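Removed: one protein chain of the complex. Kept in place: all other protein chains.
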Amino acid sequence: MRHLVSVDDLSLDEIREIFERAKTFSSDLGAWSHLCPGLISASLFYEPSTRTRLSFESAMQRLGGGVLTAAEMGTSSASKGESLADTVRVVTGYADLIVLRHQSEGAARLAVQYSGVPVINAGDGSHEHPTQTLCDLYTLWIERGRIEGLDVLIAGDLRYSRTIHSFVFALARFGANIVCVPHRGLELPPYVVQRLREEYGAEPMRADVSRLGKLAAESDVAYLTPQKPHQLSLFTDAKGMRVDHVDAVYMTRPQTERHGEGANVERYLQLGQSSLEAESLRDAVVMHPLPRRDEISSELDTDPRGIYFKQASRGVPLRMAILAALLGRQPFSARPSDAAPRLYPVRVGENPCPNTTCISRTEERHVTPTFRVTDRYPLRAVCGYCSQELPIRLVGCSTTRHFHSRESATARKIRPDHLVFFRDEEHAAALGFSAATR
Amino acid sequence: MRHLVSVDDLSLDEIREIFERAKTFSSDLGAWSHLCPGLISASLFYEPSTRTRLSFESAMQRLGGGVLTAAEMGTSSASKGESLADTVRVVTGYADLIVLRHQSEGAARLAVQYSGVPVINAGDGSHEHPTQTLCDLYTLWIERGRIEGLDVLIAGDLRYSRTIHSFVFALARFGANIVCVPHRGLELPPYVVQRLREEYGAEPMRADVSRLGKLAAESDVAYLTPQKPHQLSLFTDAKGMRVDHVDAVYMTRPQTERHGEGANVERYLQLGQSSLEAESLRDAVVMHPLPRRDEISSELDTDPRGIYFKQASRGVPLRMAILAALLGRQPFSARPSDAAPRLYPVRVGENPCPNTTCISRTEERHVTPTFRVTDRYPLRAVCGYCSQELPIRLVGCSTTRHFHSRESATARKIRPDHLVFFRDEEHAAALGFSAATR
Partner (left out) sequence: MRHLVSVDDLSLDEIREIFERAKTFSSDLGAWSHLCPGLISASLFYEPSTRTRLSFESAMQRLGGGVLTAAEMGTSSASKGESLADTVRVVTGYADLIVLRHQSEGAARLAVQYSGVPVINAGDGSHEHPTQTLCDLYTLWIERGRIEGLDVLIAGDLRYSRTIHSFVFALARFGANIVCVPHRGLELPPYVVQRLREEYGAEPMRADVSRLGKLAAESDVAYLTPQKPHQLSLFTDAKGMRVDHVDAVYMTRPQTERHGEGANVERYLQLGQSSLEAESLRDAVVMHPLPRRDEISSELDTDPRGIYFKQASRGVPLRMAILAALLGRQPFSARPSDAAPRLYPVRVGENPCPNTTCISRTEERHVTPTFRVTDRYPLRAVCGYCSQELPIRLVGCSTTRHFHSRESATARKIRPDHLVFFRDEEHAAALGFSAATR
């Protein structure tokens, strides 16, 4: 049984297979009702999200299937205080697939553990929303015929937009280049840049944006390419990698509800015809996850480059392809992902996840905290549910009962399933660990 | 592509065609699921209206189609502050038809401009609700075999009931006569009477209601017939047109939420068997748009004249016929309406619409205000969205840059697409217009 919690659950070949199928579906959306008759998907939404819900429900009905809708699970009267784990187990008896939207990071990962049917993550807090990301990639693929090697400009609030983070990882994985045009103070966060560097070798470098015109005039633009930096030195000079041509501009709205007092979005970029008049942007498609506010002028609605409404509508065939695959009516034939990163249970001490809205914290009774090692030297690990980095200062070995600095060579040699994390020496001592004497 | 924003979008022949088809459907509601399989309608409701929504969704399912439900769009969490125009463009990608309920007058007119699929107006503020009106007419047609020449008595709150206004225009258009029995202070508003007069030649005259018994005992009853008044003079005398026989009584609840302090509905008419005992009402059917409160006694529920529940149930076959037509599965074969009244954009100055809840005011970014000329002498015009009359004192010509009194002969000669409206001379001057010197 396959689930879709993260884009990383799918191999690149499987994603390309989904895209090919979605393209076939889109030629006549009404012609596929023979694929899933008699099957039922349940929309389990703890947060309202009419757009995402309707897109999934449209896709399921286009496939001839039925839909159960629980759109208001977030109100206490609807869930009656029941744990997500229990609700998922019950709904498993009612439907053949669950589409889950939840406010806690990691909720879909938890649901998978308790579900008897495939689960699709339709957004878990500020963590992942894989079908949105796949829809964005699919739109690029349809518009440009490929993703590898494209130059994709991302603009606006690069710091707080969940959509952007998932999107840049996926772009890097597919080998696209990323031009960052952030609103000042809303740059890509360090952990995103770090993951781009570690997993895809993408070192941010200064970009020469003299050919982008007004679009990038007020930003410190960075260029990230999932190539090794030394290859790029051939093409760059002191002024940075020159951006000559942009394939797509991905605009985001300012996530003002998550901004602290620092951010000032008064002069937030507004895309319009004047900001896109440079030759380098002549055929750049303009994308946006919607809903938009003022960051895209309505004059782009009738400009052939403004494809954000097409982008939204492409969510239907894309989701049809995913549903048909997970429901077993069109199983993947492509090679699956290499083994998923291994998760280890936290065996000693309390849950080390620092994220108070992580499902491992909000639904403690049904969760065994887990972690995933992301780097060995210095040792780094993230929560197995919400992917947030664990605040590690010292690590211990559950066999030797010794603790070490996370930068130490010894730390590196501890078997992952023996790893214990400590905030500090006092914490380690309280759990019965002592400093390594050697 | 056809839409249904107003009853006037359909010709009388098309309406009759809808009625014939609805009648065929109603003989066995379950036998038509082959008509729209694979098609999806989306219920986009910004105001709750369970009855209307369920009626549409039942009709769509009886046709074998699927339904997407967004019943709570009015809450900010559901729409996320997105404009109606954007939401409609997105939902266009999910469904084959949109059923829209919105609190702003003109919302459905706006939706049509941005939708890629047919739109049905399921109520736009206090403006129109065409399928309700068609259901009322259909019920009359079924019960009486025709509409032309019927004597239809409308009773209660004739001033604030949206249903009644649409209904009387449609009755007049079909050539039925209207007997108005208003609660005191809740008479038909002047603009409704004026439109009845202008478009259908129906001059209100006193009615002699001596044969109606208690039903009309406490009202000043008016009689409107879409004939030229001089024809009636043969039949009327000083006491007024005598009402001998009533075919249908259409009762409305007091719209107390819209009443100011003036109205007193303490002794609001309650229809019961005693109020219907006159010989002239012996076979009058009693209609009501529901929900009712106390204005219809439950003793009429079992009286064969009380057909309001039948009236509600007839909404299903009626809406089946409309859906099948707009979805192209049973296209109209009747002759369409003569060209719809021409709408002109407002080119100079701000939006002249005086209605603060009109969609042209509440969603200014996506709306180009328009107007429709309803009379040439004196010049009168209404908002192209909400149909409310524009407060015109002076009119200008955008070519000559002169302004004129709206009663002047010159005003009459200005080409409609050159018309500019002014509140007063100061307003005209501010926009660079000067008084005509000739």
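Order of writing sets the labels: A and B. Residues in every chain begin at 1.
The rule is short, and it goes like this: a residue touches a chain if its C-beta (ideal position, glycine included) is under 8 Å from a C-beta of that chain, and two chains touch if they have at least 3 such contacts.
Treat the numbers as computed from the prediction; the structure is a model and nothing was measured.
S.K.: Who touches the missing chain here, A:144, A:211 or A:366?
M.R.: Checking the options A:144, A:211 or A:366, the one contacting the hidden chain is A:366.
S.K.: Determine which one of B:50, B:356 or B:437 touches the chain that has been left out.
M.R.: Touches the omitted chain: B:50.
S.K.: Thinking of the whole complex, not just what is shown, which of A:27, A:75, A:356 or A:437 touches the missing chain?
M.R.: Missing-chain contact among the listed residues: A:75.
S.K.: Could you pull out which residues of chain A are in touch with the chain that's been left out?
M.R.: Residues 37-40, 42, 66, 68-70, 72-73, 75, 77-82, 86-87, 89-96, 365-366 of chain A touch the chain absent from view.
S.K.: Take the complete complex as the reference. Which residues in chain B touch the chain that isn't displayed?
M.R.: Given the touch definition above, chain B has residues 30-31, 33, 47-48, 50-51, 54-55, 57-58, 61-62, 64, 69, 71, 290-293, 298, 309-310, 312-316 touching the missing chain.
Please note the rule applied: only the chains that are shown with their structure count from here on.
S.K.: CA centre of chain A versus CA centre of chain B: separation in Å?
M.R.: 48
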